[in-house]
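One structure is given here, and the rest of the page talks about it.
A single protein chain has been omitted from the complex, and every remaining protein chain is retained in its original position.
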Amino acid sequence: MRSLILSAIAPIVLHLTLVFSLFLLLYGHNQPGGGFIAGLMTAVGLVLQWVAFDAREGWRRFNWPWDKIFSWGLALAAGVGLFGLLKGAFLKSSLYEFDLPFVGRVELLSAFLFDVGVYMVVVGVVMMILTLICERRSPRRRRQ
Amino acid sequence: MIWLLSITIGSLVAAGAYLVMQRRLIQLVLGLALLSHATNLMLVASGWIGDGRAPIVPGPGPVDPAGYVDPLPQAMVLTAIVISFAVTAFLLILALNIYQRFKTDDIDRLRRLMG
Partner (left out) sequence: MSGLLPLFVAGPLAAAIVLFLVKGRARLQEGLSLLALAANLALALALLRETAGGEIFIHRMGFWPFPYGILLAADRLAATMLCLSAAVVGASGLFACSYLSEDQRREVFHPLLHFLLMGIQGAFATGDIFNLFVFFEVMLMATYALLGFYHDLDQLEMALKYTCLNLIASAFFLVGVTMLYAQVGTVNMADLAVKVRAVGPTPMMALTALTFVSVFSVKAAIFPMHLWLPSAHSLSPTPVSAILAGVLVKVGVYAILRCATLIFPAPFQRIQTLLIGLAVVTILFGALGTLPQRNLKRILAYSTINQLGYIVFAIALLNPAGWAAAVFYAVGHAFLKSSLLLGAGLNQKLTGTVDLDEMGGLMTRAPFSTLLLLTGLLSLAGIPPLAGFFSKLFVLQAGFAQGAYLSTGIVLAAGILSLYYNFTTYQRLAWGTPRGEVGGAPAGMYASVAFLAAFAVVFGLGARWLHEWAQLVAAQLASPEPYIAAMRNAA
């Protein structure tokens, strides 16, 4: 059951959702947004590929190590927390400013790295859940 | 407005409780999801004030907190949503597992299988 319209649109929508999720990730300090919602947005874009094509095609296109992405994301978030501990308190955020060529002054909040970690965790977890559900649905991999 | 919220919470609980008492596993899972949505809404409602603004600070500098909705329950509800999302996903996979192994998601029939 493959819809031609959906499968034509799905890859385009994926790019849009990726850009928008990146925007949400970068935007989410003083404005609505952040790692969690950005991760969900990315995951939704990916899940749409599974809906538009079938699971096998989805895995062919995005056969990434989602469990590794999940655990490195968690490691990043926990690492930022422990880094805060060195600065005085667990999860304390610290602000750094850089001068980058062509870009100008950039403020880097360590909370941003935490957000990136959360983003990776969310995308990884949703894709791992998808793995569990889709693998079971395809008849050749069913375990009795 | 708070009445609308209360009615929504009430109907979510009612629908959730009804679904939990049905015979199929998928209805059980959906019912539990509705119940957790209801409690999340209730948590949001505890920080509710009349026509408060969204608690987003416009920029640097001191801000008068009056007129803003309490942000703490919103932060808490975000956590609660994530948790209920994870548990619902777990339950769905559990139900799917049972369905695929025993070819039924009817609780009565499963109980008969258990003997």
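Letters A and B mark the chains in the order given here, with residues in each chain numbered from 1 onward.
By definition in this document, a residue touches a chain if its C-beta (ideal position, glycine included) is under 8 Å from a C-beta of that chain, and two chains touch if they have at least 3 such contacts.
Just so it is clear, the structure is predicted and the values come from calculations on it, not from any experiment.
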Chain not shown, its touching partners among those shown: A, B
Sole contact to the chain not displayed, among B:5, B:26 or B:91: B:91
Hidden partner chain, residues of chain A it touches: 67-68, 71-72, 74-75, 78, 81-82, 84-85, 88-93
Missing-partner contacts on chain B, residue numbers: 20, 25, 28, 32, 35-36, 38-40, 42-43, 45-47, 70, 72-73, 76, 79-80, 83-84, 86-87, 90-91, 94-95, 97-98, 101-102, 110, 113-114
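The rule is simple: only the chains that are shown with their structure count from here on.
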Rounded Å distance between chain A and chain B, as computed from the means of their C-alpha atoms: 23
Footprint of chain B on chain A - complex, ascending: 30-32, 36, 125, 129, 132-133, 136, 142, 144
Complex interface listing, chain B residues touching chain A: 56-57, 59, 78, 82, 86, 89, 92-93, 96-97, 100-101
